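For this view, one protein chain was removed and the others were kept in their places.
Chain IDs A, B, C and D follow the sequence of writing; residue 1 opens each chain.
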Amino acid sequence: MKYSYFPGCSLKGLGRAYEESLLPVMKHLGVELQELNDWNCCGATAYMAVDEGKACVLAARNLALAEQNGGHQLLAPCSACYMVLNKTQHYCQDYPQMKETVDRALASVNLKYSGHSTVRHPLDVLINDVGLEAIRQKVVRPLKGLKIAPYYGCQIVRPYATFDDQFNPVTMDKLLQALGAEVVRYPLKTKCCGGSLTGTLPDAGIRMVYILLNEARKRGADCLATVCPLCQFNLDGYHAQLRSQYGDAVLIPTLYFSQLMGLAFGLPEEELGLKRAAIPFRWRPAAPVAKAGASVAVA
Amino acid sequence: MSKPKVAFYWCASCGGCEETVVDLAEDILGVVEKVDIVLWPVAMDFKYKDIESMPDRSIVATLLNGAIRTSEQEEMAVLLRRKSQYLIAYGACAHLGGIPALANQFSREQILKFNYEDCPGMVNERKTRPQLHFEENGCSPHLPEFRNVVRTLDQVVDVDFYIPGCPPTPNLTKAAFDALLSGKLPPKGSVLAPDSALCDECDRKKTKPSDIAFLEFKRPHQALFDPEKCFLAQGVVCMGPATRSGCGAVCTSGNMPCTGCFGPTSRVRDQGAKILSSLCANIGPRDEEGINKVLEGIPDPVGTFYRYGLAKSLLRRKVNLPTSGNGH
Amino acid sequence: MTDPSKSPNGGWTPRIVAFFCNWCTYTAADLAGVSRLKYSSNIRVIRLMCSGRVDPQFILDAFSRGADGVLIGGCHPNDCHYVEGNYKMLRRFQLLKRMLADLGIEEQRLRLEWISAAEGEKVKRVVNEMTTQIKALGPLGMPEKFRDWDQEVIELAHHVEKSGAAACCCGSAAAPKDSKAEVAHV
Amino acid sequence: MVNFKEDIRIGFYVCHCGHNIAAMVDCPEVAKYVATLPNVVLSRDYKYMCSDPGQELIQMDIREHKLNRVVVASCSPLLHEHTFRSATEAGGLNPFFFHMVNIREHNSWVHTDRKEATEKAKGLSQAAVMRVAKHKSLDVKRVPVNPEALVVGGGIAGITAAMALAKAGKKVYLVEREPSIGGHMAKFDKTFPTLDCAACILTPKMSEVGSHPNITLWSYSEVTKVDGYVGNYTVQVKRKARYIDEDLCTGCQDCITQCVFKEPKFEDLFNEGLGKRKPVYIPFPQATPQIVLIDPEVCLNFKRGIKPGQEPVVSDKCKKTCVEACGEKNAIDFTQKDELEEIKVGTIIVATGFKTFEAERLPQYGYGIYPNVYTALEVERLVNASGPTGGDVILRDGKEPKSIGIIHCVGSRDKKTHVWCSRVCCMYSLKLAHLLKEHTGAEIYNFYIDMRTPGKGYEEFYNQLLDEGNHFIRGRVGEVTDWAVTKEEEGKLVIRVEDTLAGVVRRIPVDMVVLATGLEPQKDAQDVRRLFNMSCGSEGFFLERHPKLAPVNTFNDGVYIAGCCQGPRDIPDTVAQAGAAAAEALALIDTGYVEQEPNTAYILADCCGCKSCIPLCPYTAITYDETTLKAVINEALCKGCGTCVGSCPSGSIVQNLFEDDEIFSEIEGVLAFK
Partner (left out) sequence: MMKMVRTIKYESDRVPGFGKEVMSVPGCEQLKSCIQCGTCSGVCPLSVYMDYSPRQVMELTRSDFKNEVLRSHTIWLCASCYACTVECPREIRITDIMYELKQRAIKERVYPPRFPIPVLAREFTDMVKKNGRITEMVLVMKLFLKTSWLAGMKNWRMGLDLMKTGRLSLVTEKIKARGDIARMLDTVDAKKEN
């Protein structure tokens, strides 16, 4: 299994723990990721607000690069990138004028986007290409006893994803269960984390973070699992503001699903970026259990 | 009273039709006895001006074979039309375009280029092509022009009757002469052959099941055929059902499927379309993939269904070839 | 009579002959009417009882008489009023479109669509789509092509006439009166 | 053969249809153009050709101008071809010397450029004029109609239709899939707006059907095959095994009492799964027929784990206390098998009803996730005195609700589920609001997009609900969740909605949520449609022949539709429509015959006998004559599709009304003019 890999800006910045954990986990599963050469910002939400056409052009350059690479499957772990790349594909398909704008801009730098590439999210690849069974086989330190609130956030399932339900996604639930963890019923799993509003309109943003964390805690979760660097940042980074606004810092850790996978696979902890979180995650799975025929990686 | 004058002429033709006249065998003597052959290039010498000098309509009947491809053939057709009371398209080429009309799938340029340049074995370094005029030793001969399109005789001049076949069978030819000489002629424009399809006189008909559902089509070289059994029942494209009878089913008796040289019945405007319709409707599978799998056995529908009839078909020619102009 | 290849509002516009089955597609076109859906006026519908009745000759004849496109509409698979006439058409269609391609007629000019009696919207969409596609392809113009191909014969007839001989009979290709070209040969 | 030397005299008429055609097509211009065409001796435009004066005009012209062909350019032939053929005939001509041009549905109504539409009308008219010249005189064949009728579906629609036919003295077969007739209506508690008890008004009708001498009631049966044509259908009905001999069962229900299962423990579908039943059961107390049945899936006397579709196998493990209880009546028969019966009928009324929207499809409303979210149909059973709780509104968690939210338009008016308005939800929601209030005294919130109460006494009922103090919030609910933001939300279901009239977003905590699920076609509607050769609309309901003028007719003559299988409607409309369907069927039966379109095919003497056509005929109308060695068509079996004609390689089959030459002329005609 081989994919072009589009990390996006966040995975090189605030969300570097996501990349740090995702790469070894994918490698461990035999998934080869080839980072797109000289990729650029996907266009993201902020650009969309200013100029949709330009946002699409920016995204399309990456899609064109992926095609040039011969890799028609582009893996985008960041939800915003995933959504914008998908949106660009849809817009180019649905609106000839958008396709024309994109084609013209790409032509100016000798690139061409045919529309044949597909954008994939790691969850999609893990569930549908790798398969839960293969993942289960790699689990050497099951996350037994760990209660996780699965939090998907918005842009991974909305509005374009087809690999999971828009209202009640379950792919991460299944994945976490495969790792041996207990998944708590978390009805806010697709609620917005506040996005960039935590920075721009903190009152509004922080309220949403509070509700999400508070509800996870109420439901007995030890931690939240997320798929998006911005969600992770919002849920992890604002405990001080939470305390000043609500008198309650809700110190419940938020991890990337890939970090949890790494733990269950018994990968070396320092490779999983666990120290990157503001709210530390102290829980550790029990020592590895040797499985017949399975090699055990001991950290 | 002088004997009725009859002419034979050939245009784009293989000569097989001329052969049929000879194939009348002893009957030819009967014919020769009753008519005066005034023109027969294959057997007798003549000059254009001999014909030109004949009074108009002085020939009772001209049997013209071959398709019309060159300007010379066109002029002869026009000339003979004028000199004849009855102009008869003789044989598949004059009737339907025949084998030469398969060239209607290619442009004039493609044909000339292939024949004078690309054809294996062609040595023509200067890429010389036939010229309409040239000067040599003070002479300036003219050559006929090679036209864009192959035509049936009736696409050039008015035709009174058609004798079908590649070549027409002797008995049809004889019957035509008998009719001409006796004056018992059918309505103008008739094809002088029966109007039902070939199966009517094919012995294999009785072996055809009435619930055929084609699962594959075989080409004649791909199998050994049961000499008794209907070709369609053996999965071989046989044009018989869409082809006029009158030949006596000579091909199918000779263990070859009918290729359609007699053309369609009077009720059909396009022989190829009709056989296509009939064969396809009887294909077994219902899904596109299955259907196309069966149809792989007919790799060249045009060459198969219009082997003789392309010029006379509704479209006449591959439609996106360069059109008018004598140059290219 | 006006030039059939010109639209009443000037310029070329495609002519599409459609063969619709009585039960599904013709009814769907009626429904499109009752629903006042708007679609391009390039289509001329000929009603048959079943798409199985569509003789490939009709399609070739339509092209040869000046249709730029031919649309066949039948019931969806398994929904044929006559059990499986639509399958018969599908089978013909598969080979016919290949044969037409061999004869230089673009694939988009012949279209087979399954349109149920309820799919007035689909009639609209298919007609509009086909009109746009054929507009992009340009005219097929078979009558003009025939005229063009036969120009050679027409010129010949003209030449023979001019050379003083008695009027000759001419076949299917009638000389247009304004033909001035002349060719000298033989 | 037509005599081509005959002097062809065509009369052409173009109809304005008021403004319907004339607004987009210049009718006088079309008439003027057609007048110039060969063989046309008369060309007129007229305001309404289908009116009496319009038809008389044709008749008069035929006589005065010695017309022998008539062409009318107006609406769809599916609407008025018969009208004008009759007019042609009344003028003294064979009716098939007529051809119709559709310049309304196919032209004026769908185009926007008057010039283009006019030119198109000219082209189509020219085609018809050229075609009609080739027409031949044809005879119509009459076929007798079998006076017996079949009604499929025993809901209120089927019951009404069957009764109407039976009362008119016709023999009727009523086939119902479920063990009892009654349909959805039997599940309802009260009916809006009068709050009549549904059972009280339905049950007498059910028993009337069950006992009527003209009605053969086959419950627990399904139609599996339909052959034939209008007036003469042969129908195969599968009578599913009940494991009870219907003739011997008296409905005493002793077997149920004596079943080895002392307590009911299996899901009771009649009560929407809210109650339980035993393996031997009767769906509900008033079931008709009053005959029990045994569910082989759960009865101990049958082997477990039989895959669906497989024949049940008797295991002999059970003590068979039921058999004992039945005693001398001896009605229980574990060896019973499904049986196929064949009946012959002339007309069919399809009244197969509807299905409610599956609320699980909208997870944001929490059905199947939160136990206290109910569908409306469940609430019907919940408030019913003979329902699983005896009419007490006790929630799944055992509590009585103090506040209830009723969400309208669940699975209706939504492009992602069903775009249509289900018509009955507003009214049944009001009814349930009233009943729930009556039963519990709870605060009741109705969440609606638009309140739709068009019907006799409906708006008054809405007023009554307002007076009762129910809350009406105009807004489509965004979500139902169980997470709390405030204290009063703890432990409740929270409805988040914008009150669009007040312009504020609200979070409303309630104990119970009722989803007013919409109506959708039955799951097997497509199969049923194929069975009866009908059409479905894009939404999947059966398609009527004409929405205004033939609302109970289908495109298959002799097959009529009634009730919600045609589209959502309430009980009064269903009953009215069932009456209309019965009237149509009666009209056909009492006419006694049907006329058949003479569009059959025949084979010419020139046929070569290649047999290509024989396998193409789905009706085996074509056979090979071993003496003539040619194919022959049995006209009685031919349905006139023309597939053989299009496929005959030597052009030796002719279809009346659709001859090759007629169609070639039409092609030539449409292309002769832009």
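Side notes on the structure shown:
Everything that follows uses one rule, which is that a residue touches a chain if its C-beta (ideal position, glycine included) is under 8 Å from a C-beta of that chain, and two chains touch if they have at least 3 such contacts.
Please read all numbers here as calculations on a predicted model, not as lab measurements.
Within the whole complex, touches from the chain that is not shown fall on A, D. Across A:N40, A:Q73, A:Q137 or A:Q177, the residue that sits in touch with the chain not pictured is A:N40.
The chain that is not drawn here is touched, among residues A:M208, A:L224 or A:M261, by A:M208. Summarising the interface, subunit A meets the missing chain with residues 9-10, 12-14, 16, 38-41, 43-54, 57-58, 61, 83, 91, 94-95, 97-98, 101, 104-106, 108-109, 153-155, 158-159, 166-167, 190-192, 194-197, 199-205, 207-208, 237-238, 240-241, 275-278. Considering the complete assembly, subunit D touches the hidden chain via residues 364, 409, 413-416, 449-450, 474-479, 496-500, 503-505.
Operating definition for what follows: only the chains that are shown with their structure count from here on.
Two chain pairs are in question, B-C and B-D; the one with more C-beta pairs in contact is B-C. Centre-to-centre separation between subunit A and subunit C, using Cα means, comes to 55 Å.
Put simply, the C-alpha centre of subunit B and that of subunit D have 58 angstrom between them.
A separation of 72 Å divides the Cα centre of subunit A from that of subunit B.
Among the residues of subunit D, those touching two or more other chains are numbered 616, 643, 646-647, 660, 664.
Residue positions of subunit B with contacts to 2 or more other chains are 268-269, 274, 277, 281. Shown are all chain pairs that touch, namely A-D, B-C, B-D, C-D. Across the interface of their complex, subunit A is touched by residues 362-364, 481-483, 485 of subunit D.
Those residues of subunit B lying in contact with subunit C across their complex are 56, 71-72, 74-75, 78, 81-82, 105, 132, 142, 144-145, 147-149, 151, 153-159, 268-270, 272-274, 276-277, 279-281, 283, 286, 288, 291-292, 295, 298, 300-302, 305, 313-321, 323-324, 326.
By the touch criterion stated above, subunit D contacts subunit B in their complex at residues 604, 606-612, 614-616, 624, 629, 643, 646-652, 660, 664.
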